[in-house]
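Removed from the display is one protein chain of the complex; every other protein chain stays in position.
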Amino acid sequence: MGANTFGHHFQIHTFGESHGPALGCVIEGCPSNLQFDLDLLSTQLQRRRPGHHGLQTGEVVSQRNESDIPELISGVFEGRTLGTPIAILVRNQDARSEDYREIQTQARAGHADDVWKMKFGHSDHRGGGRSSGRETVARVMGGAVALMILKKLAPELRIVGFTSQIGTLKLTEEEKSQFLKNSTTSLHPQDQYFARFPSQRDQEVRDLLKTTQASGESYGAVAQIRVTGMPKGLGQPVFHKLKSDLASAMMSVGAVSAVQLGEGHAESQKGTDFHANGNSSQYGGIRGGISTGDDLILQVTLKPTSSILDVAKKGRHDPCIVTRAIPVLEAMTAMVLADHMLLQRMDHI
Amino acid sequence: MGANTFGHHFQIHTFGESHGPALGCVIEGCPSNLQFDLDLLSTQLQRRRPGHHGLQTGEVVSQRNESDIPELISGVFEGRTLGTPIAILVRNQDARSEDYREIQTQARAGHADDVWKMKFGHSDHRGGGRSSGRETVARVMGGAVALMILKKLAPELRIVGFTSQIGTLKLTEEEKSQFLKNSTTSLHPQDQYFARFPSQRDQEVRDLLKTTQASGESYGAVAQIRVTGMPKGLGQPVFHKLKSDLASAMMSVGAVSAVQLGEGHAESQKGTDFHANGNSSQYGGIRGGISTGDDLILQVTLKPTSSILDVAKKGRHDPCIVTRAIPVLEAMTAMVLADHMLLQRMDHI
Amino acid sequence: MGANTFGHHFQIHTFGESHGPALGCVIEGCPSNLQFDLDLLSTQLQRRRPGHHGLQTGEVVSQRNESDIPELISGVFEGRTLGTPIAILVRNQDARSEDYREIQTQARAGHADDVWKMKFGHSDHRGGGRSSGRETVARVMGGAVALMILKKLAPELRIVGFTSQIGTLKLTEEEKSQFLKNSTTSLHPQDQYFARFPSQRDQEVRDLLKTTQASGESYGAVAQIRVTGMPKGLGQPVFHKLKSDLASAMMSVGAVSAVQLGEGHAESQKGTDFHANGNSSQYGGIRGGISTGDDLILQVTLKPTSSILDVAKKGRHDPCIVTRAIPVLEAMTAMVLADHMLLQRMDHI
Partner (left out) sequence: MGANTFGHHFQIHTFGESHGPALGCVIEGCPSNLQFDLDLLSTQLQRRRPGHHGLQTGEVVSQRNESDIPELISGVFEGRTLGTPIAILVRNQDARSEDYREIQTQARAGHADDVWKMKFGHSDHRGGGRSSGRETVARVMGGAVALMILKKLAPELRIVGFTSQIGTLKLTEEEKSQFLKNSTTSLHPQDQYFARFPSQRDQEVRDLLKTTQASGESYGAVAQIRVTGMPKGLGQPVFHKLKSDLASAMMSVGAVSAVQLGEGHAESQKGTDFHANGNSSQYGGIRGGISTGDDLILQVTLKPTSSILDVAKKGRHDPCIVTRAIPVLEAMTAMVLADHMLLQRMDHI
């Protein structure tokens, strides 16, 4: 399978460099006759853009301003999928390559510039080229189509990603419970909170990020992905365990440095506590690699933005990538789940 | 790609149920002309067996006693690989199915018995069937062949997995440094320690596990996988990032519930600390999805054995799976690295 | 996908050298709960053996005598499939390697010995190693499992391969019509005829082959594969056209040098004749890469056995491989069809 392909049956092939003409994806394995929800696609792309969910562009986020309007090239006719590949493009418009000119001679610390150069002998130095975070646009598009499938095949299913930690600032158990309890109807309840940190301590979060940015600093974070309305029986034996595919999906996102299935502390808890009845959140909704029908819970650690080390960007870097990463992590989750929903059709004779 | 297949070019296809005639694997994509090191294969299988590294069988580990002698079916001739699939079998000999008879009607808590039954409609209840830990024998065999490749292509490369935490008992930074410093020549330096916990506190570890077992309890753990002599440039763009493939590999092992790349605390550290010069252990040897040549560091969390909940096994269950998991995690690491070593041949024209 | 793997979702991974311990396959993607028909498996293996269908072993066929008893290693429990990989072995028993000793220094003309040696640097010279016709045992096993799936999902479907030409001796249109008309109930109607050439001219065929063998000569042949009871809608767009997968399947068999879809002469007929109403046999049951429900018709050309050039085998070579090839071609067809029957489940949302 190609290095830019994700998925078993439902697959995306992504392409595009940060400062090339466009980014895009080709989606294979999407069944025919699916209502294609262009609004959903646009909404997801907007949710990934800087400046969304009440933030001002350039306030505490990357300043590149792309409208990210999707251009649908193939696979959809009269509003429904054809069973053929769905190709979608997003043009790069605000690519200010001149900012990156100096990188040609000097690799940015913490970035992949030097390792790519070493690996491929030739690289597109402009804005990270293919290793730019802008690559995630294509993932969000694939995720949006996956959501269309899930909406049809598992209408109860809902994927909500939220920030549970920024630096040393942690969401309390109470804040989390409150959020999860109150968020059952809204589609993107986390988007009402600054930095998608679902707490009444909005101002505290805002201050933290502003100060961090102003001082040329950055912070890592933890995002939690929570899926309710999970179907049972997703996942396959041994290597295609649902948790294995999800771990691969999360870790394929640039800034991610750790993935945990479930809550709790598996490494230090006693077995009788960890496995105590009803403690389904410990298992994170997966046993033996297969979904149990309980909520799927993933905890994803993001490392601090490395652009702080990048003299050119200092002052207009993103002090914490988590806010923008969440729609990407949700998209990856959606693709894994849609893929396994389809694969499940093969389980029985 | 099949659900029981792992790898891009260097692939293993595994098969076998815990209480069927045999377990095995077919290895595809191994180049021809490789010296096939049968001793290495046997040693790795032995390292995975209960009772290895100074432990008495049945002391604090699973009591099933399998000799795990590999039978080489194909792909090797006159001591060298043919470039054709390498099939290897290990017979199941000590499969006491009667112990599992009661599970037919009653699924074991914490195990996958119920979800498999629900998923497939039909399942082999004996000892977990395909979802048994015994399945990992095939991974160790694949890993052994991967090691043969690595020995040839990256002679400096050495994969060492060790226990860094059992329950609340943690290896200190000093113990770890000491171990890493002193272990540069020996092939399996961790095997000299009880539970592969490289500390002088052997007796403490032994006592902890014995008490835990006697009281019908179990503990989770953290294993650290450390690869020295890493080649630069391994890993592919976007979805086949080295960290993504490694996360998938680790999480495909039954007991694993979390994977972290590198040391440190990416979520809570300041960016300037995390990215501080020379702090290569934070990155875990990978940047932009590609190996930097620094040591590869993975931290793998294992949940507490669930067999404590299994009345039939109580008293002869494994109080902590980490000791036996380590050769499996090392094998998965070896396969990912060998695969990417070969794929690297495609990087340049 | 591995070079020894065939299929998209329903896959076989095959392994084994002609003079190694065993040949075998691992079948992935077979749904659970399928009745496993061990008799069908044995029957198909027997149908491939020399000496079957009324011929005396050693009369006009290869003299190696293998019993080809399948050993079922995994994937089946209590007579039904588990949804896990099905591994099956067949031991090599009558491997008289000494006959091949001279080949070590002298490659056999027309065989692959020299090109393999050149390609891999190292090869198993004994009986062709992996490139021996004996490799097809694994295909027949995969085909047998595919037939079990087809029996369940498309009970009307029947695959019949027969010889339509040996050298210049052709089955007449009348003989063919007669055979197809009379063969609708019997499972392997072609097996009642010498060399699977369904004609009353049995004696003529027998004489031809005996004379050919005695004179150290061999002949090519044409096999026709005919599938009745075909489901509609099998095949996928563009690259996974049903005809493309079938062509790949047929051409992967050693002796095959040409594949034609349908009857008639597409290259020389006028379009209005070729496309004339009802002439479905011209299309061979596939249009636009997708099955129409009409009979699937494949014509497969086999080249003359090259063992005539092999001094060591002269006199006991197979004068025409078609008789033994037919069960292999049927097996390949069965696998393609079973694969697409399962993939069809993904067509619609």
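All chains are identified by letter, namely A, B and C, in their written order; residue positions are counted from 1 within each chain.
Please note the rule applied: a residue touches a chain if its C-beta (ideal position, glycine included) is under 8 Å from a C-beta of that chain, and two chains touch if they have at least 3 such contacts.
All values reported here derive from a predicted model rather than from experimental measurement.
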Worksheet, complete the sentence: Cross-chain touch to the chain not pictured, restricted to B:P50, B:G83 or B:G129, is B:G83
Response to the item:
Only one of A:V26, A:L208 or A:A247 touches the unshown chain, namely A:V26
Practice prompt. Among C:P70, C:P85 or C:G254, choose the residue that contacts the chain missing from this document, as touch is defined above.
Written response: C:G254
Worksheet item: Who touches the missing chain here, C:G20, C:G161 or C:G262?
Response: C:G262
Worksheet, complete the sentence: Logged for chain A, residues touching the omitted partner chain are 1-5, 11, 13-17, 20-24, 26, 28-29, 32-33, 71-75, 77-78, 80-87, 89, 119-124, 129-130
Discussion item. Please output the residues of chain B touching the missing chain, sorted low to high.
Written reply: 9, 29, 31-34, 81, 83-84, 149, 152-153, 237, 342, 345-349
Response to the item:
Contact residues on chain C toward the hidden chain run 1, 3-6, 8, 14, 109-116, 118-121, 130-131, 135, 165, 167-168, 216-222, 232-233, 235-241, 243-252, 254, 256-262, 265-272, 274-275, 282, 284, 287-292, 299, 301-306, 308-309, 344, 347-348
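One rule holds for everything that comes next: only the chains that are shown with their structure count from here on.
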Discussion item. Farthest chain from chain C, going by the mean of C-alpha atoms per chain?
Written reply: A
Practice prompt. Measure off the straight-line distance from the CA centroid of chain A to the CA centroid of chain B, and report it in whole Å.
Written response: 28
Practice prompt. Can you check how far apart chain B and chain C are, centre to centre, with Cα atoms defining each centre and the answer in Å?
Written response: 40
Worksheet, complete the sentence: Whole-Å distance, C-alpha centre of chain A to that of chain C, is 47
Practice prompt. List, in ascending order, every residue of chain A touching at least 2 other chains.
Written response: 237, 347-348
